[in-house]
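The complex appears here without one of its protein chains, the remainder shown in place.
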Amino acid sequence: MKETPLSNCERDFLLKAIEEKKRLDGRQTYDYRTIKVTFGTDYGCCFVDLGKTRVMAQVSCEIVAPKESRPNEGIVFFNIELSPMASPTFEQGRQSELSVKLNRQLERCLRNSKCIDTESLCVVSGEKVWQIRVDVHVLNHDGNLMDASSIAAITALCHFRRPDVSTQGDEITVYSPEERDPIPLSVYHMPICVSFSFFQQGTYLLVDPCEREERVMDGLLMIAMNKHREICSIQSSGGIMLLKEQVMRCSKIASVKVSEITELVGKALENDRKARKAGEKCGFAESLPQERITALKTDKTPVEAMDVTEKVDDIIQKAEVPPLSVPSPSLPVPGVGQVGQNTWGLDEEEEEEEEGEEDRDSSGEEEEKGTKTQKEKDKDEVVELSDSEEEEVVILHPDT
Amino acid sequence: MAAGFKTAEPLEYHRSFLKENCRPDGRELSEFRTTTLNIDSISTADGSALVKYGNTTVICGIKAELTNPTVEAPGKGYVVPNVDLPPLCSSRFRPGPPGELAQAASQFIADIIESSEVIQPEDLCIERGKLCWVLYCDLMCLDYDGNLLDACVVALLAALKNTKLPEVTVNKETSLPQVNVDQRHSLNIHRHPVATSFSIFDDSILMVDPTDEEESLATAQLTVVTDEEERLCCLHKPGGTAMSGEKLQECMSRATVRQREIQKLINKVIHSVNMEK
Amino acid sequence: MAGLELLSDQGYRLDGRKATEVRKVQARMGVFAQADGSAYLEQGNTKALAVVYGPHEMRGSRSRTLHDRAVINCQYSMATFSTAERKRRPHGDRKSTEMSLHLKQTFEAAVMTQLYPRSQIDIYVKILQSDGGNYSVCVNAATLAVIDAGIPMRDYVCACTVGFVDETPLADLCYAEESGGVSSLALALLPRGGQIALLQMDARLHQDHLEALIEAAMIACKGVSKVLDEVVRQHLQEVSMLTAE
Amino acid sequence: MEACSISNLKLREFGCEQSLLSRPDGSASFIQGDTSVCAGVYGPAEVKVSKEIYDRATLEVLIQPKVGLAGVRERSQEQCVRETCEASLLLSLHPRSSLTLVLQVIHDDGSLLSCFLNAACMALMDAGLPMSCLFCGVTCAISADGQIVTDPTAAQEKESRALMTFAIDSTERNILMSSTKGSFSVHELQQCIVVSQKASEKMFQFYRDSVKRRYSKYL
C-alpha cells in the first residue's frame, strides 16, 4: 500500500514556513513534542508517546549458551518491529531500509556504548548466560521513530527485573518472583538519541521532526549522548552537506535536551517504583485516559445465570438421540479396511495378485512412489532404502 | 451442458441438487464418502497409516527419536505434529513455506493431541530429566479434495495405534541408552478422538464431509472431535455464519455416530494386521 | 586500554606509524575492461575493489525511477575469505545492508545526479582483505571508480576513520585498534568545500574532545585526497600518452 | 453426562478507547482485567494484485505477539479472527480493495482470543466499515472441580480442565466462532454456550454505551 504522495504546494509551504522559523504545531525550532512515559503491568514493559508517535518496548530474558568469543558475557539483543499498524507503508516480514537503519542505530547506541553490564549476566561461565531481548514495537508513526525507540528501550531496560538464579554445581535453579524478588539490570549510563533534521542544504535545522517535516527534510543527524555529556554515537544520513560548526552546535543542543529527557525518565521510573511499593495496581489499564469521550471503562459486572440449566436441558431433549447401530466396515484384504458404500467395487478386484497393497491405481499411489520413502512392494523383494547416508544398510523385514 | 453450467454458476448448480437434499456426487447431506484405511504401509516408519476420504488422501508417518526432555517438563516426552500440504496435492498450494491452511491444520492437530490426551506424555519418558522419546508425526496430504482435518485425525490415530517403540535401557556407568530393535512394544492409546467436519451452505443447509468444491462455496466450516466416552475434545469453528445451540447439538450427535463407526474400522484393520503377522 | 599498548609514550602506534600518519595507499584505476569504471585500492592491509556501471536505463523495479535525477544503487559486500574467520553471509546481513545504505547516501550527495534524469548508476564494492577502516577504503575506491567512469562529481569524496586514545586522535585505524574498544569516528569529506558527506561514530567519547577528533579526521581526509588526486593525474597521464601515439 | 455448577459468574472490569492512534483509519484498544490489546484498521485501500478478489474486499489479519515473531499459534488465531470479521463485514460493498486489521498484544493475562475479537469489532466500527452485525468474544473455563469461570485470568486458565472461546453475533446471539482446548462433555459445552450468550448481552450494552459516549458531542 503506497503512502499518500506529497503535493508540491505542501512541500513549498512547509519549506517557506521553516524559513520563517514557524512549525506546523507551533513549536520553536529546538522544542520537543510532549513526551509521555508510562509502564505496563509486568517489569520491563514501557510505552513512550512522543507527540502522536507511539512506541512500546518489552524486555524479556532467557538462559542461553554464550558466544564462543565472549564466554563469560551475557548477550543483549535489540529488535525494532515496524508494525503495519504504524503506517500503511510498513509491510509485514520484509526488512525495509528504514527498519535496517533504525535497528543498526539502536544497536550502536545501546550496545557499543556498553551501557549495560554484560558480565553481571553470566550464570555459568562458558555454559549458561542470560540473553536479554529488547523488542520495540512501533504502534503509530508520526515522525522521529529513533528518539522514541531509544527512550523506550533504555527506560524498559532500567525498569526490567530478571528472576534471581542460584547455581549448585552445574544445576541451576531459577526462582519465580514469588520465591525471591527479581533483580534489576545494572545500567551504567542512559544514552538518549536526539535527531536533528536539515533543510535547504543544511541552512535550516529542526529538532524532533514530525512526520510531515521528515518528508521534506534533506537529511538527518542523530546524536546519542548521556547526561554526563559523553557522546555514545553519531550518525548522519540523507544527502546533506554538514559543516564542522553545525555538528558542534548540534552536540551542544543535544546535551541540553538529553539532560531534560533523562530527568523526565528518572521521574517516571521513580513514580512507578513508588506506585508498585504502595501496592497500587499499575499497567496499561490504569493509563486509560478516563476523561476523554472516546474512552469508557466499567468495573466488574456480574452475569446472571438463573435460567441456564433449563435452557440447556430443553436443547438436549429436543435433539434426537443418535442411533446406536453403526454399519460395520468391510475388510477386503488384511491391513485394509473400508466403511461407507464403496463406489469403486473394490471387492470384484479381489483376485489382484499383489495383496497388502492398494490395488486401485488412484493418483495417490503414483505420487507416493515418487516420495523419498520407498513403499514396500511385497514380502520377499529386498527393501531398497533411499540413499540415506548410514554406512551399512539394515534390511527390515516387517513380519518379524 | 451440465459441465458448462457447473463452471459458470457453481452456486446455482449446487443449490439445484440441495433442493432435493442430495449432493452432486450422489450422497445425502449427512453421509460420509467411502473411507479407506491402510495400516503399516511404510516400513521405514515406526508407525504409519494411509486414509482416503473419497479422493482426499492423507498419509501419516511416525518416527520416534531419543532426546532429553525439556527443562520445564522433565518427566515427559513430547509429540511434534506437522501437516504438510505439498504442491502435488492441489494446484492451489505453491512450493515454499507452509501456507495459512497448513499451519492452521498443524495447530489444530497439536491441540487435539493435547486436549484429547490420546497418549500420556509420561509413557514416553524413559529416564526422568535425562532421556525420553519424541514422536515426530508427519501428516502429508497426497490428494486434496476437501475435509483435510477429518482425514488427518484418523490417519494420526491409526498411525499411533500402529506405532511400535523398541525397548530402551540406560546403561548405568556410561549412562548411554541401549536400544534393542527386535524387542518392540506398542503405545497404549487412552482415548480414540475422531473428527467430523461439517460445512454450512447458503447460511442454512448443513452437510457432512464436504468436498473441495463444497468447501470453497460454503459460508462456514465446523469440526467436532469426540472420543469413545462421548466427551468432546474440540469444537473448531473458525468464523462464518452463526449457528444456534440446537444446530450444534445436531452436529454433535452425528459426530458420536461417526466416532463409533471409525473406531470399529480401526480396531478391525489393526486386528487384521496383527492376525496376519 | 587493557592489553596491548595502542600508543607508546614516544608517540608510536602498534604498526610503527605516528598518530596522524595515514596507512600507505596504493591504487590503480581502469582494472577491468567490461566495466564503465573500476578501481582497486589498498590502504595498509585493507584491499577493496570498486566497479561502476552506468549511467544506464533503469533495470529491475521501474517504479523507483526519479524523473529529475539518477538513482544510485550501491552494494557493499565482503569476500568470505576477507576476515580471520570465514564470513557465512557475505552481503545479506544488517551490517552490510547498512554499509550499502551509507555508500549510496554519500555518493548521492557527491555525484551530480541531476545531469542524468530517469537513469541508474550502479556502484559495487567488494572488500578482498579487511584490516579495519572498511567504510573509508570503500568510499575512496568508489570515488576512483566513479572518476574512471567519467561521471561528473562535485568534488573528490575521501573518507577516513579516526580513533581517540589517551587524549590524542589516531588517524586511519587498523583492525587491531578498531576492535580494541577505541571510540572510532568515520568521516566522508568533500575536501575543497570542507563539507561532511557522512559522519558516523561509535563508543563513548566526551563532548569536549569531539571538535579535536573531527579536526584530525578532516586533516587526514585532506591527506588522502592529495594521494587520490595524484593517482588520478598519473592514470590520466598514462592514458593520454597511449592515445597520443 | 455430568453437568458443572454455575454460581456468581462475573466479568473482570473491561474498558475500551477508540481512535487512539492518528495514522490508522480506525483504531481501538480493549482491556479485560489486565489483558489488553491494541487494534488498527486500514481500508478499504489499494490491494496487491496477487491477493485481489473480483467481487469482494480482501481482509488480512495480522497478530503481533509482544515478544518475538508470530508463530503457528498466532497464525491459527488470525484465521479465527479473520473469518469471524468476514462473516460480519459486508465485504461485497468494496470489491477489489484491501482491509488490513493489525492486532498488537499489549499484555496477556488470560482470555486473549476474546480480547482480540472485542478490540477488532470496536476498531472496525471506529473505521466506519459497513457491517451486518456486531460480534463480541467471551471466554469460559471449566475449572478442575467443574465450576464454569467466565473471562478467566491466566492463572485460572492454566489450572482449568477445559477452555472455550466463543464469538457471538449481536442479532440472534448465535455462535460465530468457537475455539476450544481440553476435553468436556456435551452438556458442559451447551452450558458454556448459554452462559456466553448471557455475558454477550453485557458486552453489547457496553458497545452501545461507549459509542453513545463518543458521539455525545454531535447529538
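Miscellaneous remarks
Letters are used for the chains, namely A, B, C and D, taken in the order the chains are written, and counting of residues starts over at 1 for each.
Note that in this section contacts are C-beta pairs under 8 Å (C-beta built on N, C-alpha and C of every residue); 3 or more make two chains touch, one makes a residue touch a chain.
As a working rule, contacts and distances are computed from a predicted model.
The unshown chain of the complex is recorded in UniProt as "Exosome complex component RRP40", chosen from "Exoribonuclease phosphorolytic domain-containing protein", "Trafficking protein particle complex subunit", "Exosome complex component RRP40" or "Translation initiation factor eIF2B subunit delta".
The absent chain, not drawn in this view, touches the displayed chains A, D throughout the complex.
For the chain missing from the display, the contacting residue among D:63, D:127 or D:194 is D:127, taking the whole complex into account.
Annotation: of D:44, D:65 or D:110, D:44 touches the absent chain (contact as defined above).
Against the chain not displayed here, subunit D makes contact via residues 25-26, 42-47, 88, 90, 93-98, 125, 127-134, 169-171, 207-208, 211-212, 214-215, 217-219.
Although one chain is not drawn, its touching partners on subunit A can still be listed: residues 4-13, 16-17, 20, 22, 24-26, 293.
In this section, only the chains that are shown with their structure count from here on.
Of the two chain pairs examined here, A-B and A-C, it is A-B that is joined by more C-beta pairs in contact.
Summarising the inter-chain layout, the chain whose CA centre lies farthest from the centre of subunit C is B. Separating the centre of subunit B from that of subunit D, both taken as means of CA atoms, is a distance of 28 Å. In subunit A, the residues touching two or more other chains are 311, 315-316.
Among all residues of subunit C, none touch two or more other chains.
Viewed as a contact network, the protein chains fit none of the simple shapes, being neither a path, a ring, a star nor fully connected. Chains touching one another form the pairs A-B, A-C, A-D, B-D. Those residues of subunit D whose C-beta lies close enough to touch subunit B in the complex are 1, 72-73, 75-76, 78-87, 162, 164, 167-169, 172, 174-186, 189-190, 193-194.
Remark: subunit A residues 1-2, 40-42, 45, 52, 54, 56, 58, 60, 81, 83-88, 92, 133, 135, 137, 139-142, 283-285, 288-289, 292-305, 308-309, 311-312, 315-316 touch subunit D in the complex.
Per the touch definition, subunit A reaches subunit C in the complex via residues 95, 97, 100-101, 103-104, 108, 112-114, 221, 225, 228-244, 247-248, 251-252, 255.
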